[in-house]
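Missing here is one protein chain; the remaining ones are kept as they sit in the complex.
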Amino acid sequence: MMLIQQIVNGVMLGSTYSLVAIGYTLVFGVLHLVHLAHGEVFMIGAFAGLQVVLLAGGGVAAAITAAAAVSAVLGVLVYLLAIKPIKARKGHFLAPMISTIGVGVVLEELATRAFGGEQVGFPVQMESYVWHLGAVTLTSVQLVILLVSLGLMFALHLFVTLTRVGMAMRATAESMMISHTLGIRSDRIIILTFAIASALAGVAGVLVGMSFNSISPYMGVDIGIKGLAAMLLGGLGNVYGAMLGGLVIGIVEVISVAYLSSSYRDAFAFFVIIAVLLLRPRGIFGTTDHVEG
Amino acid sequence: MTSAETPILQTRNLTRRFGGYSAVSNVDLAVRKGTIHAVIGPNGAGKTTLFNLISGVLPPTAGQIIIDGIDVSGARPDSIARRGVVRTFQGVRLFPSMTALENVEVGRFSRTRGGFLAALARVPGLATPTEATTRRRAEELLERVGLSAQRDMLASELALADQRRLEVARALAVDPKLLLLDEPVAGMNPVEVHEAGELYKSLLKDGITILITEHHMSLVMAISDRISVMNYGCKISEGPPDVVRRDPEVLTAYLRTEAAA
Partner (left out) sequence: MLDPYIESVLIFTGINVVLALSLYLPVSAGLLSLGQGGFMAIGAYTSGYLTAVAEWPFGIALFCGGLMAGLVGLIVGIPTLRIKGVYLIIMTMGFGEIVRVFFLNFEPTGAASGLGGIPTYTTLPVVWVVALLALFLCFQIDGSRIGRAIEAVREDELAAEVIGINLTRVKVSIFGLGAFVAGIGGSLFAHYATFIDPGQFSYARSAEIFMMVVLGGMGNFIGATAGAIVVTVLPELLRIGDAQQWRMTVFGALLVVIMIVRPWGLLGVRR
C-alpha cells in the first residue's frame, strides 16, 4: 500500500482518537481532572449505537445520534454522582480521579455482564461505495468517519470561539474563580462540558465500531489509553493539541502496523505516552503549569 | 574585605530570567563565615528567587554559585544541602503528619547511612547505634530551639512560631555551615521576633553562618553584620547596617515602592 493511503487510513483512525482525546481535554480544562472513566463512556456509546442498529434496525445516523445522547447523559450522571459530591480536601486532591477509576471499573463490568466479555460484531447498514482518488482508495464507511469526526471537531471549534456559552466554557477553564465573578454559572458549564465531551466520545465509539466492524467492553481501556496519549501529546488542556495528537497517534499506529509488526499495534500508543512523559511532559502545545511540582 | 579567608558563599553575576523577565540580574554576593548577612529589598526585588537559586531549587540562567570555594551552580537542592547549605521556607514547609522529633530526625538522613537491608535487619524496639545517635541529636536540637515539650506533637499541630523554630531545628540536624533563612519571622509578634533574633545570634557561636532575607527592618538592623539591598533583581547597595540605612538609593527604592502602592 502506498504511503499516502496509509496516511489517509491513519487520519481516519486518528480522528476517532481525537474525538476521545478532546473529551479528556475538555474535562481537564474545566476541572483539572483526568477523567479515567471517559474511555468507558466511549465504549457504552458504542454499545448504545449497536443496540439501535440491532434492535431498531437503525442506520448510521440513528446509531450516531443514539450514541451521542446516551453518552452525554451517562457522562453528566458520572459527574453528578461520582465527581461533584467529592469535597476538596487537603491531601486528597486525587480523590476525584480515583473515583473515576472506580466508575470505569463499574461501567466495564456492567457492559461485560450485559454483552459478554468478547468482541461483538458491529454491522454497518449503509450503502457501500468505493472511490479511487489517484493512489488513494476510500470506502464510504471511511468517508463517513472522516466527515463526521472532522465535522464535529470543526463545529466544536466554532462553538467555543463564537458562541457565548462556548466562550463561557473557555473562561471557566481559564479560571473558575474569575468566571464566577463574571456571573458565569460554573456548575452549568461543567455539566455542559461533560455532556459535550461524552457525546463526542459516544460518537467516536460508533465510528470505531464501524471502522473495525466489532466492539468489546474492553475497548474502553484500549482506546481510553490512546485518547490519553493523544491528550498528553498535544498538551494537557489544549483542545487543538488533542485533535492533532489523535491524528498523529492514528497515523503512527497505521504506519507501524504496515511497516513493522501488526501484533504490537496497541503498544505504540503506550510508547508514545511514555516517550512524551519522559521527553516533553508538557506535550507539543502545553504549558509547564500543570506538569511539575 | 580585609580577611583573606574564603567566603562561605559567593555568587558571581548570578542571573535568572523567566522568559524576557530578569528576576535576578548579575548579583554578586559574598557571605563571610561566622556572620549574619541579610538581603533586603521591596517586594518583587528578587530575594526569594535569589534564595531559590542559592539553594538549588531553581537553576541559574547565568552566573555562578560558589560554596566554600567550590562551584555548585546548577546542583540539585539535596546536593547543596549535603555541602552544608540548608534553607528554611517563607511559608514553613514541615512534614505535617510527622512529630516534631521525627521532623528533626529525618534531617539527619544525609549524615547517616543505612538503607533497606539495614531496615530489614533492625530489631524492633532495640535501636541501632545510628538510630540512637540520631534520636539523641534530634532531642538535643529540639532543646536548643526550645521545643522539648512539643517533641511528640504533630508538626501540623504546632503554633506558627514553634513551627518556624522546628524548621530551624530540622535544618540544624543537617549539620549546616550556612543557614538560609527565608523571611523567618513573618507573622510573629514582637516577643517571638526578639527570641528568634537571639536564637540566630546564638547559632553563630556554633560556627554557623546565616544568610537571612526579611522585611522586619528592626530585626535586620539589630542582628545583621552586613546587609545587601536588592531592587528589580539587582543589588543596589551593600554594607554594614549603619551605612545601608542611610543610603539614599535604598531609601528611594523603598519609598518609590511605597509611593507606587
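Note that the chains take the letters A and B in the order they are written out, and that residue 1 is the start of every chain.
In the analysis below, a contact is a pair of C-beta atoms (placed from the backbone, for glycine too) under 8 Å apart; a residue touches a chain by one contact, two chains touch by 3 or more.
Computed from a prediction, not measured in an experiment: that's the story for all the values here.
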Residue among B:T15, B:T35, B:Q90 or B:T130 touching the omitted chain: B:T130
Candidates A:G10, A:G45, A:P96 or A:G166 - the one touching the absent chain: A:P96
On chain B, residues whose C-beta touches the chain left out of the figure: 55-57, 76-78, 80-82, 86-87, 89, 93-98, 102, 105-112, 114-116, 118-120, 122, 124, 130-131, 134, 156, 170-171, 173-174
Positions on chain A contacted by the hidden chain, ascending: 34, 36, 81-82, 85-86, 89-92, 94-99, 101-106, 108-110, 113, 218, 221, 225, 228-229, 232, 261, 263-264, 266-267, 269-271, 273-274, 277-278, 281, 291-293
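Criterion: only the chains that are shown with their structure count from here on.
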Rounded Å distance, chain A centre to chain B centre (Cα mean): 48
